[in-house]
Every structure is written in C-alpha cells, then in structure tokens.
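Working notes, structure below.
All protein chains but one are shown at their positions in the complex.
Labels A and B are assigned to the chains in the order they are written; within every chain, residues are numbered from 1.
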Amino acid sequence: MTGNAKSAADLTDAEVKSAADKLLSLVGGSIATYTEACLRCGQCAEACHFYHASGDPKHTPAYKLVPIAKAHKRSVSPLGWLGLAPKVTREDLAEWEELIFDSCTMCGRCTIVCPMAIDISSVVASTRQAFAKVGLGPADLREAADNSRDRGSPLGLTPEALEDRIEWLADDNELDIPLDKDKAEVLLTVSSIEMMKYPQSIVGMAKLMNAAGADWTFSSVGYESTNFGYLSGRGDIARTMIERITTAAEKTGAKTVVIPECGHAFGVMRWSAANILGRPLPFEVLHITEYLAALKRAGKLKFKPYDGSLTYHDPCQISRRGGATEEARYLLEDFATDFREMTPTGNRNWCCGGGGGVQAMARAADLRHKVFQIKMDQVEKTGAETLISSCANCRLTMDESAEHFHWDHKRDSLIELLADHVIE
Amino acid sequence: MDLLDFARGPALQFAAGVFCFGVAWRLAVLIFTPQARDLTPARKGALPGPVAGAREVFRRMWPEMHPTGSNMFTTINGYVFHLGLAIIVFGFAPHIQVIKSFFGISWISLPPVFIHVAGGITMASLLAALVKRLTSPVLKLLSTADDYITWAVTFAPLVTGYILVGRLIQPYNTALALHILSFAVLLIWFPFGKLMHAFIVFLSRARTGAHLNHRGAQL
Partner (left out) sequence: MSGKLTLGEHMSQRGVSRRAFMKYCSYLASTMALSPAMAPAMAQGLAAARRQAVIWLSFQECTGCTESLTRSYSPTLEDLIFDFISLDYHHTLQAVSGFAAEEAREASMEENKGKYIVIVDGSVPTRDGGVYSMIAGRTNLDILAETIENAFAVVAVGTCAAFGGLPYAKPNPTGAVPISDLVGSKPLINIPGCPPVPEAMTGTLAHILAFGELPALDDKHRPLAFFGESIHDRCYRRPFYERGLFAKSFDDEGARKGYCLYEVGCKGPIAYNTCATTKWNGGVSFPIQSGHGCFACGSPNFWDQGGFYKSLPSKTTSIGKMAAAAAVTGAALGAGAAFVASNSKKQAAKET
C-alpha cells in the first residue's frame, strides 16, 4: 500500500505558497498562543516515545511547532509585514514531513510535561492539513483516506462487504447482528481493522449489546468510524466520513452512536465532529467501554470473573485525550481477579506508537518497532500474563511489532474478554 | 544630569513605556485572534472553561509526571532560579522600595543575608541552565537567538546587583545607575522575547486546561 510518494522537492513555488497559506489559515487563538508560548525548554523530548526510540533531537515535540509558528509570526508581527520574518520554504516542508507524520501519533504525552501546557497534538493535526493540501504525506496514508472516501473504508470494506461480513459472523456465531434496522436507539459503528483483522471483537460487541438488551443496529449508510481523512490531514474526507455516520444516526433516529475499539475514531466523533460539521450533533457519542460501563452500572451487564493476570494498555485517544480512562477500569473491577497496572499508567501511559495513522505508514515501521520496546518493557515489569487494550489500532500495532520481535506475550481485546465472560 | 539621574529618570520612564506598550500589544494579539467555539458537548462534570483554565494555571506549578532523565535537572533548576529571583526581587528591601515607588504597595523585607545567598544560588542556577542549553543536543536544535538574549538580560541585573552590593565599581552612583539600567534593558527586551512567558503562561495553561477539562481528560 505504498504507491508513489510525492516529495516536497517536487513542489512548485505556487504549491509551497499554498501550503504556507493553508498553515496560516489554520492559526486560531489557541495555536497562536501555543506557538508563542514555547520556551524551548526541551522537556517534551523525554515524554515522547519517538524521541526515546531514536535519540534524535529532531523528534523533540516542540520542534514540530516550527512551520506553523513561522506562518503565524509572519502574519502578525510588523517585521513579518515588512517581509523580514522567515517564511515557510520548500526545505521546511521537506524536513518536517517526517516529523509531522511518521514520528507523531498526536498522543498528547508531551503536553503533560510541558510547563506551558502547549497542546502540540492539535498543532500537528492542523499542520498535517497544510502538507496534505499540496499532496504531501506518506502515500499509504493518503491511499487509506482515498479508499475511505471512495469505497467506504480504508481497508476496502464496502457496504456490500459489510453486509457479507455481518451475515457470515452472525451465522458463524449464532448471534443476532442487526444491520439497517429502520429505527434504533443505538447506532453501532465499526473500525475496518476489526472487521478485516479482528472480527471476533465485532462478535463480542454484538454479544454484549444483546446481553444487555440494547436496541441497536449497524447501518450500511454510515458504519466506518475510523477517519483517515482526519489522520492524513484531508479535511474534506474527514468531513465526508463524519457526515456518513451522522446521516445514518439521523436516519435511524439513534440517540447514541457507539464507537468500537478504536482510539482516534472516538476522539474524532466525540471531540471534533461537531466542529468539523459546524453544528452540534443530535446524538451522544460514546466509546464502547463507556457504553458498556454505563450498562454495567445500570445492572444490565454481569460478568463471570476472569482468573488470569492482566495488564491494560490505555489507548491515548480514549484515556489521555479522550477522558474515558476510568471506564475500562470500571469494567475490569470485580471481573479481573488479578489486574496489574503498568508503570506509568492511565493518562500517563506510554503510547503504542501506532496511533495517528502511523501504523498505516510502511516507511515508519522501524521507528514503530523501536517504540514498542518501551511497551514490552512496561508489560514485562508487571509480570502479567496477558496484555489487553480497547483500541484495534493499538492492537494491530502491538501485534505487528510483537511479531517483529518474536514477543510471544499474550495479547487480547478488552471487549472480547468481556464478551467471553458475560452472563447472558 | 548624571548617569544615575538618567537611569532613575528618563531611562526607567522609557523602559516602562516600551514594556507596557509591548506587553499590551503581544497579549492583545493573542486575545483578539479568534478561536472557533467548541460545539461538542462537555463531559458530564466538566467545570466551566474559565474555571478549569484558572485551575490549570495552578496545577501546572507542580510537575504532572515524575520528571525522567534530564527533565529532573530542568525541572529542579527551573524552580531554583525562579524562586531565587522571586526571593531577590520581592524580598530585598531596596527592591520593595522600587515596587512601592511604582505601585504604592510594600511589605516586610527579608534579612539581606538571605538575598546575598539567593543571589549566588540563582546565578549558579542560571549559568547551569546556559550550559545545558549550549550542550544538550535537543536544546541546541531548538534554541534561537531569543533564548540567549533573554538569558543575558536576566543574568545582567544579578551581575550588576552584586557589583553594587560588593562595591566593585566606584562611586556608588555609577554602580547603582548600571544596576537600574540593566533592569531598564530587561524591561525593554521583555515584550520582544521569551520573558513574555510570564504572561502567556496564563493564556496557554488556561486554554489547555479548559480544552482537556471539557473532555474530562484532566489528570
């Protein structure tokens, strides 16, 4: 899935200006404040898994602020008006492409240590849009976005394929998996990573929803909650993906849209979608762990205890950036008899290294593998048998890296584990 | 008019003018750059934005995560010279008198010996910070001229302060004038460089505090 990557060296002057213009158009009050706030203290480097993996100073998160900072300064300072402030150049775009895409998962760990609380993730997300505008960014990432727009999902899960898959899974597991119900309270969405690679987690979700007696459905109009438009910086595709889900929810009259085990899918739908669409969403958005935790609280879900030792990896977009850190732990409460937190954990946990689309970038594989050493170390220190998480992208990243290292430690999904132990 | 008259008079006046003008300009730019409203609903239990923002300003005064690697040095050293400067600026009787002449408020001063010790520690701390900036690969990549100029204008008043207190330059008038002028230079540089963080810190921490609290993502 690599294709021919466009190189910054190939950009025309007009394209360079176009990228610079796009950067400038994205500088709002927050980004302006953040770029002016940086003290260049360098503490963010220690918090970043990519810096740890490579030891290369260029992977310091604060360095990622430079391109948009230049655009901001040039537009707002008298020196800039006189043309005396540096502008964004072709060389900048060439140098920073890898820093904005390959070596940032927008995990927000840097913001934790920053004394000025600079939200570098949001700056990177905006900066990606400028690169994407002129066709820059890893080719496989762009392709995933194209696929999402043209075929419905990054991995080629078309509405027809969706229908096929659901039918097959329902049959195989003797489970009722509703698709395209006229009306339903809850619209469940998928991440095609699950559909294509971890179909058991789809089965698991269906099982749990049914056990709780929920009134839910999938919809072939809007099913893909991953958003490679957002990840690749292509705002038009990001918007398309959100519109599909919104249309599907409005069509079924759903009050709740549930995001499956995926991190950025939750982050985008819950914390960005309304802003991208320009209007509040007429439904609430919950991650599957939040939804199930609510059901458990209401007494609608009960589980047989799980005896093995477990440790939990916090997906960044759900915990640190998403605010749903406690839901997974509530689900594990009274369920996992031997649960061990890794160090650090919760909102301070280390990123798996594959978020933000990095897992889809073939050329970032080496760096991702180096990053995974941090996670392996964390897990081994807990002595737990099984590592679980509730993000399919984290799962894919960890599986792929584990295979690279021949790390045979058991790995699983929280949803699948819960589904296996639900009392129906 | 001798150098001291110039320092205490027109120099401070000009410096104060540039300071007020520049700081107001910089803050106005940030405050008047529009930010799109967040249309997503806040997580249940989230505080109002300004409250969460104010809270974050204070929360960040203590590290959120145990500093690892060289961050331990950066964190501790940062506290040392900030606290040192605070002790010197706000605790030394002549400085309190300056503040009184500007703002009409004053408070009890610290015994001078504390100031002399704090001054030495602060200078050592700032020198250590400079060495770090000059030798760390991360900081060498990030650093700009601003970082060094800001360091120099912050260090200079400590040097001239010690010269004054130690009578290393005679007469007293000249040494006092140099000390006041070094402060005037700091005031003039302030709005152009990194020292603005003294004000921007409130804005940046508040924005992130409100943003993350909206998501319920506070630590």
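Just so we're on the same page, a contact is a pair of C-beta atoms (placed from the backbone, for glycine too) under 8 Å apart; a residue touches a chain by one contact, two chains touch by 3 or more.
Everything quoted here is computed from the prediction, not taken from an experiment.
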Touch with the omitted chain, as defined above, among B:Leu158, B:Ile180 or B:Ala217: B:Ile180
From A:Ser54, A:Ser77 or A:Thr158, residue that would touch the chain that is not displayed: A:Ser77
Touching residues on chain A - with respect to the absent chain: 18, 20-22, 24-25, 27, 72, 75-78, 81, 133
Touch list for chain B against the chain that is not drawn: 1-2, 4-5, 8-10, 12-13, 16-34, 93-95, 97-98, 100-102, 109-112, 171-173, 176, 180
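To be clear about the criterion, only the chains that are shown with their structure count from here on.
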Interchain centroid distance [CA atoms averaged], chain A/chain B, Å: 37
Residues on chain B engaged by chain A in the complex (per definition of touch): 26, 29-31, 33-36, 38-41, 43, 56, 60, 63-65, 67-71, 74-75, 78, 136-144, 147, 194, 196-197, 200-201, 203-205, 207-209, 211-212, 215-219
Chain B-touching residues of chain A, taken from the complex the two chains share: 27-30, 32-34, 36-37, 39-43, 45-47, 51, 57-58, 60, 62-63, 76, 111-113, 115-119, 122, 270-275, 278-281, 284, 319-325, 344, 347-348
